[in-house]
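First the structure, then my questions, so here it is.
With one protein chain removed, the remaining protein chains of the complex are shown where they sit.
Order of writing sets the chain letters: A, B and C. Residues in each chain are counted from 1.
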Amino acid sequence: MRPEILLLPILIPFASGVLALFTSRKYRGMVALIAAAMNLALACFLFKANVIFTAPWAGFGFEFILRAYQFSGFIIGAAACFAILITLYCTVFLKEKAFSNQFYAYLLISIAMLNGAVLADNLVAMLFFWEGMLLTLFGLIAIGRPGAFKTATKAFVIVGICDLCMMAGIALSGHLAGTLTISKISLDITGLGGLAFILLMIGAISKAGSMPFHSWIPDAALDAPLPFMAIFPGALEKLIGIYFLTRISLDMFKLDPHSWVSMVMMIVGSLTIVLAVSMALIQKDYKRLLSYHAISQVGYMILGIGTLVPAGIIGGLFHMLNNAIYKSCLFLTGGAVEKETGTTDLKKLGGLWKKMPVTFACFAVAAVSISGVPPFNGFFSKELVYDGALERGMIFYIAALLGSFLTAASFLKLGHAAYLGKISKENERAKEAPIQMLLPMIVIASFCIIFGLWNTLPIQKLIQPILGERLEGHNYGGFPTNMMLVIATVAVLLAALINHIFGVKKSGSGLGAVDHIHHAPVLSGIYDKAEKRLFDPYAIGLKIVDVVSKIAWSVDRGIDWVYNVFFVDAAFAVSNGIRSLHNGSYAAYLAWSLAGAGLVIIFLMR
Amino acid sequence: MTIDLILLVMMTIAALWAVMARSLLKAAIALAVTSAVVTIIMFRLASPLAAVFELSVCTGLITAIFVSAISLTRPLTHAQTIAMSKNKFRRYWYLPVIMVIAAAALFLLKIKVDVPLPQVLAIDDVRNIMWNLRQLDMYGQIVLILAGSFGIVILFRESDKDGS
Amino acid sequence: MEANNIQLFSIFGIFIVMLFIAGLYCILMTRNMMRALIGLEILTKAVTVLLILAGYVTGNMAFAQSIVITLIIIEVVVIAITAGVILSIYRHTNSLDRSTIRDLKG
Partner (left out) sequence: MPALFFLIPLIGVITLNLPFRKLMKKTAFWFAAVLFIFQIVLVSSHRTSFWGTGLVQGSFFNVNFYVDHLTLIMLFSISIVSLASLLVARAMISDENKRFNFINLLITAAIGMNGIVMVKDIFSLYVFLEVAAVSAFIMITINKDKPALEGAFKYILLSAIATIMMLSSIGLLLLIAGDTSFGAISAAISSSPQSMLVKLAMAIFLCGLFIKGGLIPFHGWLPDAYSAAAAPASVLLAGIVTKVSGIYTLIRIVTSLFGFTPAVSKVLLLIGAASIVIGAFAALGQKDLKRMLAYSSISQVGYIIIGFGTGSVLGVTGAVFHLFNHAIFKSLLFVNAAAVEKEAGTVDMDRLGGLSQTMPITGTTSAIAFLSTSGIPPLAGFWSKVIIIIALWQAGYIAYAAVAVLTSVLTAAYLITMQRKAFFGNIAPGLERTKEAPLAICVASIILAAVTVGVGVFFPFVFNNFIMPVKEILIK
């Protein structure tokens, strides 16, 4: 295999992205689909490859190195699968949209950039592609509905600042290690090395969308075109963010499970799980609820990798894959619902399962999977993360378990509100989505089952080789050995179910289910009623949940305020100060110049 | 040396007058006087050709430009002049003071030339230098005069067409 | 000869600096744009004397003269253009006061 082939996964999607930009509306989808298919074929071809491509680059010691091996092949393959499915979905979803050429272009260029970032073995080259993804992220959000520009700017600023941190981290680690080639770097986390790690970690987890760098995702959920949510926060950003986190944790830095760095990662992970999911619980919008789950699930991955024990890392990586699968499926169902009913407001939805049985089935599979119900795939990855977390401390295990409980509860609510109950008047004419949209959903949903039933397959073939000798010969596939963990999980899930049924019953007044559909989406509404009618422990429990949600809300808004108001206002205050100095008088300008000249002369003649 | 000093003092006073004169016309004339004194200083410094240019161009042409430009504008009314001159006294009286202080400071500091001065042996003819060694400057001047003539066409002539 | 020249330079230097101060002060303080132009002329005079002086002190009179002649030609063109600009402003505002050209700011 010639090493130049490694350039193709970057060049082909990029070129076809540019091509798609200038294609007429009729053929755009076709171009994008062909490009995605070629990308997938390439990814399959490169899957087991182990090639290095080196090119001298500029005149100052950098080398442009691309390296394909086990891990990058895995990520590229996964990304290629999602890309082609989502492109297929888009051919219908974006058919009437004028901006579809931009969407395809940005999507394909994102794929090119992702492939580049994953293949790059040089930190600067990787940064180049990494920043390219930031750019397309901006474009993808900005082409959404009219107000989307603000959200795009917010995302750009937040991710941009984190990327600057990463840039600094790259400079620092390049300085410390004396090389910028990723596979040659091996640093300790003492002193500046620790700072470098934290800076790089900020870049990685902000890309993945973890707290506290998440606040653009829920906004984007409403503003950006929906397939964007399925592919970007749903799949690609998780893949690349967690990929880089794994690379720095396993390859670039010498970490051991008892270091402070591990503790930092686990704390970030568990906080993200709990806070984001409590936010999700009180959402009233299909897409916004999902977007908070997209944040929450990152917490499991960071927690898993942060444990730095093999079980946890494998769990984290497996969860990354699983999450990409079911989260994009969930977003796609959301898209189908939006296309058919014209809304994603849970108040206006309900009873859709009759009208859209296939969509509902896909949703149900993905939802039970994300809730971690055995034997779906989410269950196995979560169990591995639990396993790792338990090894490091009970508190992290409990946080993860609590997250699981709330996840299950919120998905019961979502499913109930959107698909069950009585259909509202506006949606009576809704029908099943077209086949091009169903096909990706079905394929992805079936992967939930396949990776659940045959979970040893992805773990042993895809993930365990990445760890190499760290495994020490263990095998983590299959059903968990520790039955207590399983029992705890199942108990938690049952508790969530009981909680839900109970809530529905209590909220349901004379008309029962109908009333519930009007009120259930507003979970706080249930809370209010529950406070009056229920026996104490339940009310107390709900109150606690409510308080946690409120705190999470204010934390979330607080971060938002810092990004939106503080920086901007401060910058404009400075700007106005400078502008008021420019009073238009040439004498003033001349006076500044002469004063400056005086200073320069004094400085130089010292 | 004494003559030089007297000339320099005259030059400075003329310049001061140009700055402080009440009417613009007088200021332009004061500037012409400054130029004339500079011409004499140039003669004294063994630079006759440059002095001739200074005399004809700066004392003649530039003064003509100034005077014609000033005559195209409406002079201030008497009341305005009075108001201005009151104001002006407040703004200008410390200029001579600053100048004298600066001169005294420089004199007392005894700023010295602290580099060996080069002595150029070949004292060449001005025309030779201008036309042979510094030919490039001549071309530059030609282009500049071209550009300036376009400027004058644009700024002066076309404005009559606007009729404003 | 050389010591004498250095002394000559020092004395001339003082007056040149005074001329600079007068010119800059004029541009900074006057309200009349035409007078600011006169200030500019005074500065140019100072530079002319400085160049001639530098030529004289180093015994390089021919060279200095040639560049001063160039300088004078350039000076005329610049002054003419500037006067034209000031007159055009005068046509718009009917005033030579510098406060009339403070529209562009911020």
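Here is the rule we use: a residue touches a chain if its C-beta (ideal position, glycine included) is under 8 Å from a C-beta of that chain, and two chains touch if they have at least 3 such contacts.
Small disclaimer: the values here were computed from a predicted structure and weren't measured.
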Chains shown that the absent chain touches, full complex: A, B, C
Residue among A:Gly160, A:Pro257, A:Gly415 or A:Pro434 that touches the chain left out of view: A:Gly160
Positions on chain B where the hidden chain makes contact: 111, 113-120, 132-137, 139-144, 146-148, 150-151, 153-155, 158-159, 162
Residues from chain A at the interface with the omitted partner, ascending: 56-60, 128, 131-132, 134-135, 142, 146, 149, 153, 156-157, 160-161, 164, 167-168, 171, 175, 571-572, 574-576, 578-579, 582, 584, 586, 588-590, 592-593, 595-597, 600-601, 603-606
Chain not shown, touching residues in chain C: 9, 20, 24, 27, 33, 36, 40, 43-44, 46-47, 50-51, 53-55, 57-58, 60, 63-64, 67, 70-71, 74, 77-78, 81-82, 85-86, 88-89, 92-93, 101, 103-106
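Definition applied: only the chains that are shown with their structure count from here on.
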Geometric centre distance via CA averages, chain C-chain B, whole Å: 6
Length of the line joining the C-alpha centres of chain A and chain B, rounded to whole Å: 72
Junction residues of chain A, two or more chains touched: none
Contacts with 2+ other chains: residues of chain C: 29
Residue ranges of chain C in contact with chain B within the complex: 2, 5-6, 8-15, 17-19, 21-23, 25-26, 29-32, 34-35, 37-39, 41-42, 45, 48-49, 52-53, 55-70, 72-77, 79-81, 83-88, 90-92, 94, 96
Partner chain C, residues of chain A touching it in the complex: 579-580, 582-587, 590-591, 594
In the complex, chain B residues that touch chain C: 1, 4-5, 8-9, 11-12, 15-16, 18-19, 24, 27-28, 31, 34-35, 38, 41-42, 45-47, 49-50, 53-54, 57-58, 61-62, 65-66, 69-70, 72-74, 84, 91-92, 95, 98-99, 102-103, 106-107, 110-113, 117-121, 123-126, 128-130, 133-134, 137-138, 140-141, 144-145, 147-148, 151-152, 155-156, 159, 164
